[in-house]
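Heads up, one of the protein chains got dropped from this complex, but the rest are sitting where they should.
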Amino acid sequence: MIETIGIWIAALLTLCILSFLYKENPFYKFAEHLFVGVSAAYWAVYYYYNILRPNLIQPLFIEGQILFVIPLVLGIMMVMRLFPKVGWVSRWPLAFIVGTYAGYNLITYLQSNAVDQVRATLISFIHLESWGDFIGNPGVITFLNAIAVPVVVVGVITGIIYFFFSREHKGVFGGFAKTGVWFLMIAFGASFGYTVMARISLLIGRMYFLLHNWLRVI
Amino acid sequence: MNIIERLEKIDRRIIFILILLAVIIPLLLPIGFKIKVSEPVRIFYETIEELQPGSIVLISSEYDPSTMPEVYPMNQALARHCFAKNLKIIGMGLWPQGIPLNQASMEQAAEEYGKEYGVDYVNLGYKAGGIVVISAVSENIPTTFPQDYAGRSVEEFEVMEGVKNFDNIDLIVSLSAGDPGVRQWIMIAQGRYGKKVSGGVTAVSAPAFYPYLHAGQLRGLIGGMKGAAEYETLIKKSGTASRGMDAQSIAHGLIVLFIVLANVFFIIGKRKKA
Amino acid sequence: MKKQIPLIITFIAGMAMIIQYFIPHRPFSDIQQLFNTWFLIITVFAMILGLGNLLKLHTRRLQRRPSGWWYSIVLLIGFAIMFIAGMVWGIERGTPFDYLFWNVHLPMSSMMFALLAFFVASASYRAFRARTPEATLLLVSAILVMIGRVPLGNYIWDKLPLLGDWIMSYPNMAGQRAIMIGIALGVISTSLRIILGIERTYLVGK
Partner (left out) sequence: MLLIFLVLVKGIIFYPIDTPHDNNLAFNIGESIVEVESIAPAPPTNVVAKDKPNDAGGGIIVSWTKSADDGAGRESVIEYQIFRSTSPDEGFELIGTANKGFYRFVDSATKDGTKYFYVVKAFDGMLHSQAVMSEAVASRAQWFHTGRISMLVAVLIISFLVLWFIRKAKRGEELYIRPIAGLEAVDDAVGRATEMGKPIMYIPGILDMDDIQTIASMIILGRVARKAAEYETPLLVPCCRSIVMSAAQETVKEAYLDAGRPDSYDADKIRYLTDDQFGYAAGVDGLMIRETPGAIFYMGAFYAESLILAETGHSTGAIQIAGTAMPSQLPFFVTACDYTLIGEELFAASAYLSREPLLLGSLKGQDFGKAIFIIIIIIGVILATFGFSELAAWLTTG
């Protein structure tokens, strides 16, 4: 019994959100406010069980690791924002977070975005095996496979050139930058097209829920 | 405002209604576009066809509700295929939210093929640990899973009689939307113990598994809803994936049509202004 | 003095995180894990500010009663029920919290996500117009990849899915890679400016 009530609630809320497509209406406003309230509480409870207890209450108050006093103090400083007179002290934990993650992101982005990507591009310009395939049975696909590496290398270089700030995009340099933009546009179009299927699947999943679990029509 | 301008400024709600219909109609009445079966799915199908009746298949579910539209139809079709060939199924999972989905697929197929929980199939439930669980299960299944997903002792079930470890399992199928998933099963079950492993994954992660397929480490691969629809065609049982693929084809066709129309109006409009 | 201390903290924390990457020895190998845990603890405390802001705003709407004020009741009740359920009976399977998650939170979350199916269609109808050569490339590569992924593609030309895969694997990857390399340089420059205090408007004003 409780199960069918659950399905009815879920189905009606799904329709409330769907009604947003028609226009912003009381049903949507109801679902929106309910969703914000419920999800805010969900994450508050989630943080309590998965962060506050295991990472602070357990090590500091139960195991007595003194080092955990520091985050406790920084956390309390953060909450001092509630009192305007003392609020300025919240800048300390903020400074700690901003500094930590400026340093952390500097390393991770340099490694994963730059060094690894540059290394992955250092491949032989002519790939004998695929050129052999192309000569073996010439066709669109085998040709494209053969020119794959040159396309990637040219695309990466001209793409980077597009991002130059301190040089005017004119003349030969401008030509490279223009080719770079073309590669960016192909990349945006391709990844847009690639995700359409995943988005439609989501809608299929929801409609299947309404038609199968709720209305039992299919 | 003549036809062209009005169509160019089409109210987006008409597009929304068309997309909604493109999804609902195929779900209600399957159209059944002819689906060309690709090589990886055909190998998946034949790997199961080769099994003798009574062999045991271990189905491990490593996905959750957010990837249900793609992976759940594979789970349903796989359960139906195994029961159609009178195979026995042992269900388990490395993701907590995958257990009820695996259970629902097996129950639905059991209903259709007159199979009984405990006799023909069992669901051992979830255990945290990923690779550690796979190695534990390879050595001893009853000690790793003393109880099934509902807490009943494993000895009660006829299907578990004589099942100690991987030697009694004929095929392992992992349906996964990430890690731990098919990759970990290949590393341990296939890599260390030489067991046959087949996989079902989301469309976005399928290309990453082609190397395992070509190296023979993976006995067949179902990729995304398209792969699931191909598998449903092979077992001649139209499921949610085939209907899903009909909806995908129509919706994609509709969007491409929108784009083409928009450009036709755009060009006509520009020529008129020139 | 009030302005100097935050900048010093930022400098020390930033340099510590950079140096620890290069030094495996004892104190440095734990810095990253330690600072991450401290950050999580601060976020939990900061939650008091966030929730305080949310609840204060909506309770004040109950007193002032602007138009549509009763929606704030819906928000507050939704928050209270979910919060109490979670704190009192826990969050495992079968608890009221879990029930509310599956039957209230999940349906709305996945339907909001599913709205993308509609917005993808309306966005492509409006935006994919051959106004400029770049826009034409955007439009053509989107259509090729889209058709390549459905059985419809096979009917038109059996090599179409392979063409779609090729576009995804090579030109698309080249474009993504160029963007990522650019991002890395932007991140390094921004991080340096923050750690050295050149960029500080957000922290201490002028």
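Labels A, B and C are assigned to the chains in the order they are written; within every chain, residues are numbered from 1.
Assume contacts are C-beta pairs under 8 Å (C-beta built on N, C-alpha and C of every residue); 3 or more make two chains touch, one makes a residue touch a chain.
Note that the coordinates shown come from a computational prediction; the quantities given were computed from them, not determined experimentally.
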### Query
Where the complex has a chain not shown, which of A:35, A:68 or A:183 is the residue touching it?
A:35
### Candidate in contact with the missing chain, chosen from C:12, C:34 or C:116
C:116
### Query
Can you name the residues of subunit A that touch the chain not displayed here?
17, 20, 24, 28-29, 31-33, 35-36, 38-40, 42-43, 78, 81, 90-91, 94, 97-98, 100-102, 104-107, 109-111, 114-116, 118-127, 129-130, 133, 141, 144-145, 148, 153, 156-157, 160-161, 163-169, 184, 187-189, 191-192, 195
## Note on the structure
Interface residues of subunit C toward the undisplayed chain are 18, 21-26, 29, 39, 42-43, 46-51, 53-54, 57, 105, 108-109, 112-113, 115-116, 119-120, 122-124, 126-128, 138, 162, 165-166, 169, 176, 179-183, 185-194, 196, 198-199, 201-206
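The rule is simple: only the chains that are shown with their structure count from here on.
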### Summary
Higher number of C-beta pairs in contact (A-B or A-C) found for A-C
### Query
For subunit A, which other chain has the most distant CA centre?
B
### Between subunit C and subunit B, distance of the C-alpha-averaged centres to the nearest whole Å
28
### Query
Between subunit A and subunit B, what is the gap in Å from one C-alpha centre to the other?
24
### Task
Express in whole angstrom the distance between the two chain centres, defined as the mean CA positions of subunit A and subunit C.
5
### Message
At least two partner chains per residue is the criterion; list those residues in subunit C.
### Response
106, 110, 113, 117-118, 120, 124, 139, 142-143, 146, 149-150, 169
### Message
Give me the residue numbers in subunit B that touch at least two other chains, ranges are fine.
### Response
16, 19-20, 23, 203, 226, 248, 251-252, 255
#### Entry: subunit B to subunit C touching residues, read off their complex
10, 12, 15-16, 18-20, 23, 33-36, 65-66, 96, 203, 207, 226, 229, 245, 248-249, 251-256, 258-259, 262-263, 266-267
### Query
Tell me, which parts of subunit C touch subunit A in their complex?
2, 5-7, 9-18, 21, 32, 34-35, 37-52, 54, 68, 71-72, 74-83, 86-87, 90-91, 97, 99-118, 120, 124, 133-135, 137-146, 149-150, 159, 162-164, 166-185, 187-188, 190-192, 194-195, 203-204
### Task
Using the touch rule from the top, collect the residues of subunit A that touch subunit B in their complex.
21-22, 196-198, 200-205, 207-208, 211, 217-218
